[in-house]
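In what follows, a structure is listed as structure tokens, so that the remarks can point back to it.
Note that this complex is displayed minus one protein chain, with the remaining chains in position.
Labels run A, B, C, D and E following the written order; every chain starts at residue 1.
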């Protein structure tokens, strides 16, 4: 069995209960999530071997985050403990014309203040075949940029595939900073996920006109941009991208494109009634990785990944709590009609 | 006033709170339901006289199930007490492309292990005009098949109308078993409800191509199948069927057909935003029975029944907690617009 | 900074939790609201100066209603305390074809039994520029009709603008009573909000055919009716109206018209997935007032007001808990797509 | 089987969830209760035949109150429907040194504004053996005083036993009013419950020094007062009284005295950790009545009644949701230790 | 590090929320527990290596039970999957004089219907030093009695210590059955936990007079009975017993005795305000095992075990969610006073 290591930050997520706004709520639903943790959990639930690397504080919140990963079958042996705090983010779900509001409270977290020297890559990568991170990790701190680059160098030297989901976060760094880092890291990347505005913000490549209400209509621009990525970075054998039309907080269409070993693959388009429009990209990334780990053909891989992604949009929290068979149900016609009893 | 007796199993239903999946939930919403109990409650709330027959364990859960029936006005005098346990089912509501998941935990229930000899039909049917059961009851055990057939024989001898909702459950028996039982029971049935895949699974009659996303488009196949039922079983003066287009867990269209005394009736088509897609058929059955009990004409009857059915889809739990006047509101144009204040 | 005083009744609102019907619920979500209080809170949250006038009982419920207003920045210095009780209303949210049910329990409230002599208008109106009330206030009691008329007379004498949202409530008075009062009060009104059936019920003017599922299609009838109002009452320099197509409890389209100083303004049309279809008109009124208080041009004013209105429909409770910048986000294209993080 | 009719007001009870004060709560737990309804439910759950008489509004709240009674097996056939509203009371549970706060909102209820002429006693009392009411019912309105007196007269003429729990409520009437009514009704009363300050407030008889923290220490004064009652009203063959030491909201001791047919009975003293200190007197009354209905000897009767009473203090809501066998468990030594499994 | 394997049944536990009785509750708090699972979780949280053996159904409930164990660090590699269902138990917490009510719904569970041949002891016991089970496991089925005896025989042959907590359950088997099994298993047992009525019910040894309200007062009888056990079964080097005075559901005193290698040890007595009086014995067992695994001296071991036990009584659910350092805090004077901040 092949092994994936993902590296990033898992936070406590606090969501006002019962669709309230923060100002009217006196309770929060608590869950735990973060891009790379989401990917690790997805993989473990789909039967793959996934190890998660981060640093958690040595307190009750760190214990709970770690327990959550363990519950879903993620290997937590490499996780560092210590430092000041667990990052938090407040998630106020929008509705209809009111967009979802995220209040980050992640500064000064145990991961954010960790030193690159704390990561003993040789030990960490023992037995690992894929190294997965998103653009959020280097956006957290300079030290983590160093750590990621050191990890990539180690991977290159040891034939470990490097996977990067660009995942641009405008509240964490500027396009200039993101692009400057991308220039350094992309030569190591073998599999690149890049969606929506990430092309432009993270890579400086114009992919579409920025109107997320009609990403699917701009498939051709996306294809061009994806091709450009794979040409710029010849080590990058796969580039994949989710395309979306977003009509409102609840209503959207999702689709995906992938270029793998030079060939284009295009998924079906799903009409989705979104329960929580978060972590769909991570679910897509995990679906894609599941394809690599289980030798899916290109078309099956992209179809599987987008089905995993839309399934995530029906589930509360950041984690895509589904099995491979549930993903395959979505790939079949009429899954929603079948209440089996 | 005419009296209906319904016979079947009422279970404790456990639904993860706040749209969670079971694995992420630490609380369940508890309610009580089961096809024939749902029908009895609907009738009582619509002002009819309904008696429910089942067997409940003599413990706190049996007491609560019984109290629930009483709360909504059902006559519970015939209910047997004793036996090992109350059946349970876990209801994990789906969303969008993720179908609803039902985990049955009903084996070994007090009803399931009851003996046919425990049912003293002469006493039970005293004063009863209609006997209503669904295909779930005989699917529970051989003893209950015997009990149902004995009850039907008693009804035939005593001019009590027999009503059967075929209600095929693939997790409980095979099509072969269902059809074998149907052959025995259908000669007694005067009013038959049969929807979707029930035609084929329970009666061995091909009604439609099995695609629940476009049942309404296949009205003609359904009509043909319904006609076939009424010809095969001449005692069966009424055959009714719900037709559905199901686009996703939330989105569907509902309509109904009825053949009564040789004449076809067709309801309007409702576009429904589904809150819980469960027990719509039972609500339809109760609506139909309300029509018989109150001498509705055929067209009014089928229109009323389908309105009752779509109203159920807006309510949590298995019970259709509405009055006749609320059903009639739906039958009027613009009911949803009218927040009366 | 200009100051607005609003005058009316704030009630305890009790809504069954978790989308239950009242009969199946054993808990209620509690909030506080009422047309004019909603307007005052909206204005305060948008940065305007708003004072609310009412009478609350001198008990724990009155304290809590008052604290709620204070929390959101409303000036509560003029509120009277005493009398028997706080009005209550039960709000059972509908779904799809099942309309929302409101059970009023407001009779005998402290405001309802207050005397017109308790309102010392000279003191109350000190420093006030706008007096805002809705048709609900005079519908509560004869004494409040007297109070409103005395207040209007005071405003006229002191150059305070009078704003009235007709807000007809069929459970509180008859069209005859409403129209008889309107004849007395309209000569004082400078700004008149009048929606849907209000034209006919409150003013005796036929605006549309009464079908709320297609108000937007009847824009021309509305325009004619609005013109008629402004011609009948020359002091009334502004008439504004919300137009709606309501397809189901969740689905509707919202738009607005305004005639101001003889010129017509027409807002864009919003497609809305409604979370709670209540207090949208109050949010519109507050948006309109915000325009007057901040010297918006007519087109900006009506666009802003309708955006405020549709934003309200996404929020639980009666209060439009949004800031000016959040309203402006809705006015931009694609607001819902932007989860900023 | 003997039949009891109880007559009084059942209200919606709203209790802030999670031990909150009203001002900090945004949800209320809803239940239904009222002295005489509590007694009827207790009796039904103990296997007796109990009918409840009241008037409920014809709305969703009236339906729910009625369904609650039905759920627990109370006969609701005599309940009148109509009138303005269901009474409400807010229950803010205290803790330790902070007393429980009750905010009544019961004025103008359907029962409160009912006319004595609405009660057709001949029909209502058909088949009834005991008529049970508390001092709360006549405290509600003059009409209800008339109704109660007419009912008592009917009982006297028809050999129906009259039971009155004095239940003085200082927020509803004055001692003068209560005593003036008592003078009229006591000659009809056969069984009289009178606790704590009721002796003085309702009957003008000094029973103890008013210090509820040491009622049990004043047993002798109570005995004297009880004797006085039975001498003043020779028809009154039984007088029973609960004695309490109340140390804090959670901590108290409960005991009971009864004089029946001239003989005194004294129950054991229970040390109780109180969960909700409400309706303990009603539970006592129901326990006492259960004794009369099932021919308990005096000592068993008073022991049973006080055990029922302290059991109530462990249960949330106004209703004593226990069976006879659970009451008998308390009467045994060590009941609390026995978690049977 | 030494390894412990525990073997038994973990069930879904359903507890009415907010201290409700089952009949008044419409939601349940869900957790997972069972004697031997509780021990495994305790050990893992105290830093020991614990493996749990059971059989879970291959459905969403089995997944969740398994995830719960994993979350707390238990090794789940040996757990069998398949079979009909997960056992359930309803837990209605008592209060004061009202005892806690447990409704078992565990018949027909996957473990209960498992065959002894499914347990491959050689593989299961690889690397294991201690085998821990309670008397509940053999009470479930004859097959499990066989399985336990085969396991014990394997342990004897392979120098694995056998630990048995007698844990008599009167709802599962009779004293005769329990004693008959004990005769077979006790010769294998090296460490025996036996509390309260277990001496008599499981071993046929009279330990005390059966009055759980004064177990601590009967220390000497317990000592005698413990001595008797160790003399009857010479392989049994350690016998430990919890002694309790139980005054009410909330109030009790806890203490412990141990005879180890012929010497008696006696813990301090704790006065406890009980939050949930369940699984205290399992916490004690885990504390004792922690002592063996970490070479505690006898006195430290029994002090530690009783502190673990009383800590459990302060936590909801069956699992003792505490660390070694939290247990040591209790062993210090004044732990409760120290809110560290």
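Following the convention adopted for this analysis, contacts are C-beta pairs under 8 Å (C-beta built on N, C-alpha and C of every residue); 3 or more make two chains touch, one makes a residue touch a chain.
Keep in mind the model is a prediction, meaning the values are calculated, not measured.
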* Structure fact -> Result, missing-chain neighbours among shown chains, is A, B, C, D, E
* Out of C:68, C:134 or C:179, which is the one that touches the chain we can't see? -> C:68
* **Residue among A:44, A:61, A:212 or A:226 touching the omitted chain** => A:61
* Asked: In the full complex, which residues of subunit B touch the absent chain?
  -> 24, 26
* Structure fact -> Residue list for subunit C contacting the dropped chain reads 67-68, 70-73
* Asked: In terms of residues, what is the contact footprint of the unshown chain on subunit A?
  -> 14, 17, 21-23, 25-31, 59-61, 63-64, 67, 84-86, 88, 90, 92, 101, 103, 105, 107-108
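We take it that only the chains that are shown with their structure count from here on.
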* Just send me the rotation angle from a CA overlay of subunit C on subunit E, rounded to the nearest 5 degrees. => 180
* To do: Could you check if the interface between copies subunit B and subunit C is built from the same residues on both sides, meaning over half shared, or from different ones?
  => different
* Identify all positions of subunit E at which a residue touches two or more other chains, and write them in rising order. => 21, 23-24, 26, 67, 101
